[in-house]
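Below is one structure, written out as structure tokens; the observations come after it.
With one protein chain withheld, the remaining protein chains of the complex are depicted in position.
Showing chain A:
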Amino acid sequence: MELTKIKKQIIAFNVLGIALVSCGGVPEEKSATATEEKAFSVEEVLEMVAKENDVTRTLYTKAIVGKGKKQGMKFDEDWRKDDVEAGPLPALFLRGVATSIRKGPVPLGLYLGSDFPVNAANKFEGKQAELFDQIKKDQKPQFFYDEDQKLHTAMFADLASAGACVSCHNDHPQTTKSDWKLGDVMGATTWQYPKDSLTYKETVAVLNSYAKGTVDIYMEYLDEIEAFKESEKPEIGNKWPEEGNYLPTAEVFLDSVRKLASYETMKQLVASK
């Protein structure tokens, strides 16, 4: 009699257990790409996107800021303020790209720093300061794994690639160094990504998120121009500031970036196949 009761209890317990686990749980969120082959190491991808960044920033600094200034266009750190009718300085253009990336689904981090920044809050410290010393010596990228945040981190030299970089930083009222020369390592970009290797699809997503960031911040600049009350608004179309008071549309700007950067990037993407 007692044995039957225990048997019944065991059966009831098992039935309850099976009922609990048999209805089908929440589908596991396996990444859609989990079964896809990893095509690139995180270092390779960050080098690719850093190269795109170099081209984009150089184009913006030379063709928009440098030539634009000659046409009377203004660029300012307070460009977002309502009473300032100006565009973003190159460092803030990069900050805008970084902000846009963080709003998207790609877990890519992008930062800019220096040992002589205009804004003291952008001065490297700790591990980044150590690695930046090495970058200044050989201009080679530096990679490390950020244990605290569990992020793969890369640093790339940010060079004075245009006359406007040198003149603006040397003449800036808050500058901490006024003898910058063309070609100097003025700072470094820091990039972060959580995985050690990426599929082809993830790699393209990283590159696209950077390109989208470029378009977003450039569009914000064009929106600011639209709201100018006192300054003369440049004509926005296919022409560049080199030809007069013109600015390219976001599409024209991005097209030029792609023409300049895509060969190198494509070579790497295709080589992996």
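Here, a contact is a pair of C-beta atoms (placed from the backbone, for glycine too) under 8 Å apart; a residue touches a chain by one contact, two chains touch by 3 or more; residues count from 1.
Just so it is clear, contacts and distances are computed from a predicted model.
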Legend entry - Among "Cytochrome c3-like protein", "(2Fe-2S)-binding protein", "Branched-chain amino acid ABC transporter permease" or "Succinate--CoA ligase [ADP-forming] subunit alpha", the UniProt name of the subunit that does not appear here: "Cytochrome c3-like protein"
Inset, instruction - May I ask which residue of A:80, A:195 or A:212 touches the chain that does not appear here? - result: A:80
Inset, instruction - Determine and list the chain A residues touching the chain excluded from the picture. - result: 20-21, 23-29, 80, 82, 96, 98-99, 102-103, 109, 111, 113, 120-121, 123-129, 146, 148-149, 151, 153, 173-174, 176, 190, 192, 220
